[in-house]
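Structure incoming, see below.
Of the protein chains in this complex, all but one are displayed in their positions.
Take a look at chain A:
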Amino acid sequence: MKTQLGMPAFPEAAGRSTRDLRLRANLRHATGLIRERRAAAVAELADWERLRAAAAAVKDRTLRHLDHYLLRLEERVTAAGGTVHWAADAEEANRIVTGLVRATGEREVVKVKSMATQEIGLNEALARAGIRAYETDLAELIVQLADDTPSHLLVPAVHRNRGEIRDIFRERMGHWGRPAPKGLGDRPAELAEAARLHLREKFLRAKVAVSGANFMVAETGTLVVVESEGNGRMCLTLPETLISVVGIEKTVPTWQDLEIYLQLLPRSSTAERMNPYTSLWTGTTEGDGPRHFHLVLLDNGRTDTLADQVGRQALRCIRCSACLNVCPVYERAGGHAYGSPYPGPIGAILTPQLRGLASPLEESLPFASTLCGACYEVCPVAIDIPEVLLHLRARVAEGGEATLRGTRTVIRPARRHTLERTVMDAAAWALDRPGVLRRGQRLAARTRRLHPRRLPGPGRAWTESRELPEVPPESFRDWWARTRGGGR
């Protein structure tokens, strides 16, 4: 996965975001709106819980037999005139795509919004090969023009407001192609029109498109892209060559299975009953759409994740972003603090698994949650995110076995946690000895007048913003013993 080198661990990055009042206001506004609308859209379906259970079950079954379904998919795509490539990691995927674009002789590609290509850093790899990749999703366009990184799965520029977007268009569009119209204002219609004019030029010129996919149907070799703007459809139909980079976990066995997800996804993500554009294609078709179709199947840590019995449920994710929108931590930390294209609760469990506990950032992600459970409650494929967080926390703090690049590996307890481990051991020791605990409580009670109001060291984190609880003169245990004579 694309590692944003030198990324600070989550707490520091998130700490900075909490002080960015404009960012917080933008996020609060955007997530607050979508939260309510999602709840209403979901409430319309009486069988939501059953759909959700079916969605989880189908994904689980598919993942259990993924080898089988992937081979079937390959066979059907090939039979329909497409070419399938297998990429073990980001580097291999980038090499394949770069090679395919070079072979066409083109120097630019248009892109459909895709998480997988962000994950592997495809745009940067193409740029190194002298190929320009133009993002065509409106929000991705904003992010690209601003030389920024996305902060949300579905609304990559959720951290920007309209005024900021107008400024970005005015200043940057000219560098990338058709400049923004003179006197551009910040009304949504004006902004959309500016983007339309800018992008239209690219659609009409481009010979190669790069996309991801939301689903791949194994029984027919059909790929599915679900979107709101129609820009994706332009990319999928106008160019001569289409290259789709898709994570292997996006497979569903049949069209009947697909039906479940097409109900769950729009309601969970944009709170719509149905998304405006659903594009489906199977290989190539004579006289219609791209002449050449390449499917790059991306592993990049997915089979490692699949080897983990608790963690593998993260692979059910359909990237709806409902978990981000309800997450109180995401709302304050913003997407960038998660240091990956996958922010929010899903990012907190997916990134450390796809990349391994590669750096302090990945080690800090499983702790970027209060375990409040709001994400699990809304997740349309019922990923028990809090449970996976606990599982990954144990891997960081205590170490354990994990699969890395196909090999069983023993992970050692994180070094940054040494002091904490000592404290935890001492606490566990005392709590398992009620006599010791009781003496500790009495000592604290006797010295209560001396307790400082602000603590140094790690305790400072608490007293910076909160008063310390006062220690009572007598513990419950002592009160009981005094008034009830010992108890049992």
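Here is the rule we go by: a contact is a pair of C-beta atoms (placed from the backbone, for glycine too) under 8 Å apart; a residue touches a chain by one contact, two chains touch by 3 or more; residues count from 1.
Assume contacts and distances are computed from a predicted model.
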item	value
Hidden chain of the complex, named as in its UniProt record, picked from "(Fe-S)-binding protein", "Putative mRNA 3-end processing factor", "Cysteine desulfuration protein SufE" or "Peptide/nickel transport system permease protein"	"(Fe-S)-binding protein"
Contact set of chain A toward the excluded chain (per top definition)	10-11, 14-15, 18-19, 24, 328-329, 332-333, 364, 366-374, 376-377, 390, 393-398, 417, 420-421, 424-425, 427-428, 431-432, 434, 437, 441, 444, 458-459, 461-462, 464-469, 471-472, 474-477, 479-481, 484, 486-488
